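Shown below is the structure under consideration.
For this depiction, one protein chain was excluded, whereas all remaining protein chains were kept in their positions.
Chain IDs A and B follow the sequence of writing; residue 1 opens each chain.
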Amino acid sequence: MGAELALLLAPLAGAAVLGLVGHRRYAAELNVAFSLATFAAAARLVARVIEEGPFTALGEHFFIDSLNVFLVALTAFVSLTTSLFSRPYMRIERDHGRVSDAGMRLYHAMYQLFGFTMLLVLTTNNLGVMWVAMEAATLTTVLLVALYRTHASLEAAWKYFILCGVGIAQALFGTILVYFAAERILGSGMTALLWTHLDSVKGQLEPTVMSIAFVFLLVGYGTKVGLVPLHNWLPDAHAEGPTPVSAVLSGLLLNVALYALIRFKVLTDGALERPFAAALLMGFGLASVAVAAFFLSRQRDIKRMFAYSSIEHMGLITFAFGMGGPVASFAGLLHMTVHSLTKSAIFFTVGHAAQKSGTQLMEGIRGLVRVSPAIGWGLMLGAAAILGMPPFGVFASEFLILTTVIAQHPWAAPVLLVSLGVSFAAIFGKVQAMVFGEPSAARLAHRPALAPVFVHLALVLLLGLYIPPYLADWYRRAAQLIG
Amino acid sequence: MSASGFIAQLTELLIAVVLAPLLTGWVNQCRAWLQNRSAPGLLQPYRMLAKLFEKEVVLADNASPLFRAAPYLVFGCLALAAAIVPTLGTDLPLNPAADAIALVGLLALARFFIALAGMDIGTAFGSLGARREMMVGFLAEPALLMVLFTASLISHSTSLTTIVETLAHREFVIYPSMAFAGVAFTMVSLAENARIPVDNPATHLELTMIHEAMVLEYSGRHLAMIEWAASLKLFVYSCIGLALFLPFGVAAGGDWLGLVLAAPALVAKLAVGGAALALIEMLSAKMRIFRAPEFLGTAFMLAVLAMLVHVLLEK
Partner (left out) sequence: MLEHYGPQLVNLLAAVLLLLAFAMLSQRRILSLINLFAAQGLVLFMATGLVAMITGQTHLWWSAGVTLALKVFLLPWILHRLIRRLNVKWDVETLVNIPTLMIFGIVLVILAFNLAAPISQLAGTVTRATLGIALASVLLSFLMMITRSKAVPQVVGFLAMENGLFFAATGAVYGMPMVVELGIALDVLVAALILGVFLFQIRSRFDSVDTRHLERLKEE
């Protein structure tokens, strides 16, 4: 019972405390401590769901089932490892003079607050609160993206704010329409916004209203997932902020937005007979994969390139959820997990690589494996993992998705294969150039924290080789929910 | 056609023709009060007309017959327009001709003749004024039509008497579309009657004037007819506005008592309207001529919006 409260209160308390002392020497350790507390609460919740199954809490305001509990665990875990990474990283940034005292306070407080909003989106049962938390997640990260106060970061943060704000306003309209449809059956008041109740009556919801609502919600939350053509903010926002922020934005926020979309997809599928939502998801997902692969090959900034890679993978996951069915949904969930772990690991190494070389442009980074073998090999393995090379977990999920595509929607297979191929060639070529070759990097003031990188990559490798039965069962049950 | 209708028609025409200069004088008086100076008196327009009628007509050598006939034509069109707008009663002999589109057509005819007359002599100012007048008219006419169409949509007919009857004698309903249409109509009448903020009626020396530029060549009784026609135009627009937006007090057909009460009601409403016009003139600044299309474009858009709002909200 206390686990849900602890899950949310830990980061909230962390934000309050760090808002005051975030610039002190021990602030980074405090950050890690609060993230550890959050992770402990998440672990407790996982244990509970495995024992009892899905349950609601706090007067039905929170709902934990197999779909969101693994995302909660993933979010808490990646937040923890990112906070470990951010310890030396932000110290180096501070020594280079890129962040001030006030900036450090803001950074640490917003980091915890961001974790809080994401966990709120994941665990709340109230669709309206879900929207409020989603908007809050955008707001907490806007100032973080602009932390360095350069031209580029201000522009990125402005675009991020305006585009995501406009998008999320559409999502609000969609939520109002869903409430409108629900009110006719469940009566007005809070119960018409609770997902569990809506799920039980989804067959009776008005189809026209739900289809219009889903379109608005897709445009709204889809902007936050980074679906093409609403993705313009993503490469800039992920590239210009501090690396820990890029890691959590790429690794976690995209997943959380997609989660919100899935919850609504379940309702829409129940209300409409035809596969309207599925078709839309497939269309946008496929477009994202193709367009992202194309833009990816033309990037010169390393973080932008990996940001486009995030768009591509999220497009792939959206496509998988659009296809539906037990295999595709399972693959989608697995891919969410491994992508999150791998992408954050990559951003960790990229962050330190950029710090060492003093630039984010790929032509300026060379010979990493000579300067720091850990960073070099970390980047190499991370890139291999994200490109879907066996035996990493990404290969397993991509393989499952591709087999389903060839079986059910063969027309999409060439597009997917070509796009994946294009991005493979682009990323592999560039990473190889950066890792090997004549070194151009300097020594760093603090030792980089690379344990998180290898922990993530080890997990991804593990998931590629062997998925523990309770995890597989968990995914399967979540996949069943999605339909 | 009843006797009361006939009397009402004649009275309307007489009131329009006789009282139009008084309305202009009243607007000038209000403006003077608001600007804290003394006005030339309510009857000044009449004195001006009397003076002009006594003066000799001076015509240019190359003035065509159109130039000589135009003042009368303009006056005639506007007087006819004044006759068909129901101000006192709704059972008029000219009812079959009292169509909204015909009304706009009459106003357009008047504008056409005066523009031609402005260009007739061939001076620079005349053509300048004519060009601008046509530009304003080109933009204002659709707006006026849209306003009248909004009213027609509500009363399901373009006949002016039906519109007035529907709006006056139905129970009081708040029509948001009429609110928009009212704003649009005010903007259009400001433009058409050469009032601030589109044109300044008080001076003859501005290079940006529209109406005054066209009539620079006129003198004597011709000028008197044109000035009278201009004040008649203001009167007509005010009556259209009252008929559409404040139609209370207009007598139903055949009602003698109503007719008798309608006249003072009309005078009172016109007085209030004139004061409001003076207030608007005082509060606005004259805008530059190239902003006039924007102003009228806004009016047009508001009128279209009124129609849309009617279709959506008042189905």
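Operating definition for what follows: a contact is a pair of C-beta atoms (placed from the backbone, for glycine too) under 8 Å apart; a residue touches a chain by one contact, two chains touch by 3 or more.
All values derive from a computational prediction rather than experimental measurement.
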Candidate in contact with the missing chain, chosen from B:67, B:180 or B:218: B:180
Touch criterion as defined above, residue of A:13, A:58 or A:212 at the omitted chain: A:212
I need the residue numbers on chain A that touch the omitted chain, in ascending order. 126, 128-129, 131-132, 135-136, 139, 142-143, 146, 149-152, 154-159, 161-162, 165-166, 169, 172-173, 176-177, 179-180, 183-184, 188-190, 193, 206, 208-209, 212, 236, 295, 298-300
Which residues does chain B use to touch the chain missing from this display? 173-174, 176-177, 179-180, 183, 293-294, 297-298, 301-302, 304-305, 308-309, 311-315
